[in-house]
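Before I ask anything, here is the structure I am working with.
Shown here: the complex without one of its protein chains, the others still in place.
Right after this comes subunit A.
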Amino acid sequence: MALKSAIRNLRNNPHLLFVRLPNLLSFLCIIVGVVWLLLLPLNEYSRNTYISENALLPGQVHAYFTGSEQNIFRGYKQELEGLLNVGQKSEDGQDQVELTPVISNKIRSVFEASGLKVATQKYEYKSAGITHEGENTYGIIHAPRGDATEAIVLIATWKTANDELNLNGVTLALTLARYFKRWSLWSKDIIFLITPDSKSGTQAWVDAYHDLQPESVQPLPLKSGALQGAVAIEYPFDHRFKNLHIVYDGVNGQLPNLDLFNTAVAIAGGQMGIGSNLQEMWEHDDSYEARLQTMLRGMAKQGLGYATGAHSSFMPYHIDAITLQTKGEGWEDEMALGRTIESLCRSLNNLLEHLHQSFFFYLLMQSNRFVSIGTYLPSAMLIAGNFTIMAIALWMRTGYHEDAKSDMSSDSSQSKKKGSASVTSKSGKPVGLNGPAVAERLLALPLTLVTGLHLLGLVPLYIFNTIPHQFFTTATYIFVVVDIVLPLILAVLLSNGLGLSTPLVPQQYLLIKSFALLLLGLSLSTLATLNFSLSLTIGLLCAPLSFITRSDCSSNPQRFALSGLGLGLLNLLSPPAVLLGACQYTGVSVETVLTEAAYGWDVWGMWTQVVVWCVWWPAWLIGCVLLGSSIF
């Protein structure tokens, strides 16, 4: 009975039902979502990694890449070093040596001497006014007893992801090619790919491998079977190394199968005794803080969705790939790295089908600890859900006459006395059992406005992906100003009914907010399944949008002050402002970030900007317009 009466009370109290309860629920969703995320690094919520795929058998084979192979390695290295233009040193003293055609030919001849089939591919990309061009060289070992239907790729980029000269890495690839060629146990072809850089070369190559290259990229003259996995090698210094840094993030936050990462960790740690790091966490003590930091760094990379290494370009084609970077000062030499890669190749060689057993959606917090999508997804879903809850509540609320609330509060005692028999109307309005009357919704203008503002997002998307890179910083500052002015102009226009009709009624403002939040909630919950981190980040940045509303009841000075303050704070959360803040915090120049972003859009097929300009920015703009409209 108590429950029944509670429900009846709720139904008879629209203010509680449509204003206070959704606010409370939305707020709870956000809080629970954040707390959920913070709980993930705990032992109770994360899991130890394990190898799911039986076929991999990591570290079960003895690796023979030692001894005389080291002499070969030194020989190749000397040959390559002789071809470097040492005079071309840049002002900071570092070798700034490009992959010249001479070196390219040398690599080609080394591959040919080892008995590989070799081919080259020229490519050229233009993005943000910069031209990226180069020539890929690759050689194929055909599996002596296998069918040529599958292949593994070993990549050595001439320049690492940090733009260092990767001489040891390239030499190791050449040595391994010669060494692998002599084994007869390969079930898959092995492709050795040498690219000039780790940003564009692999992208051009993998696009062309699947015949999806743009005009400016040459098709591949030589191909093999379906690519099963790719490993990139980076060894950009001459001293011995201590640890392996495994980079696994792909474009758009796609990740390689967890089995590949686990295999690399298991082989490095278990067989070779080399420690492995991830997400640039050099000192990981497996504490809660370290785990959380690792996870957040991974999420930041995933959310930004850019290519973190030569391996990243393979991910969109569902080819699992990682980069192995040597780090630190230790006692491991190139032979140890070679054996690790040999063992890794033997494991991949054991595969009978594409890696599929383990997770594709995961957050790593230590080289042997992860959470899977089932555990972490509710976090982003709750945050995205808060917008949907609010949108539905607003939709319901707009279905009632504005004066119903006051009606109800004043008449509640009366209607209680009359009991449920009073279904007749007072003052001619139809009053149902639920109390308030049903209002007609004025949909045309809110729908047009919300759709229009979302389409308006295409303008900055186009601008930021096409203008030359020198103008990026200026454009960002201009856009900050636009973001301050545009909502106010729109608010003025709206309060005048856009010059078309009478000023907007409060219901229309609520509908605008409802549609904006509905779209935001829908987009973010969809996005959460694809790129959890991006969805969560944008969800958190948009969280205030659920709670701001157009106020018109309080006194004028107070209203102005509140709205002005709200607008100011909200402007701090605008996309360009957040970008400037983040750049300030990390010390990266805005131009670099935006050049990278434009490059991502043009070359990698990165979708982060679309989400920012067509999901986040319109929702933010509408929030500002609503707040601004309370001034006018």
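One rule holds in what follows: a residue touches a chain if its C-beta (ideal position, glycine included) is under 8 Å from a C-beta of that chain, and two chains touch if they have at least 3 such contacts; residues count from 1.
Here, contacts and distances are computed from a predicted model.
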item: Chain excluded from display, named as in UniProt, from "Proteasome subunit beta", "AP complex subunit sigma", "SUMO protein smt3" or "GPI-anchor transamidase"; value: "GPI-anchor transamidase"
item: Selected residue (touches chain absent from view) among A:75, A:146 or A:544; value: A:146
item: Selected from A:349, A:595 or A:629 as touching the chain missing from the view; value: A:349
item: Option touching the unshown chain, where A:34, A:55 or A:540 are the choices; value: A:55
item: Among A:48, A:68, A:131 or A:184, residue touching the chain not depicted; value: A:184
item: Absent chain, residues of subunit A that touch it; value: 54-55, 57, 60-62, 143-146, 183-187, 346, 349-350, 352
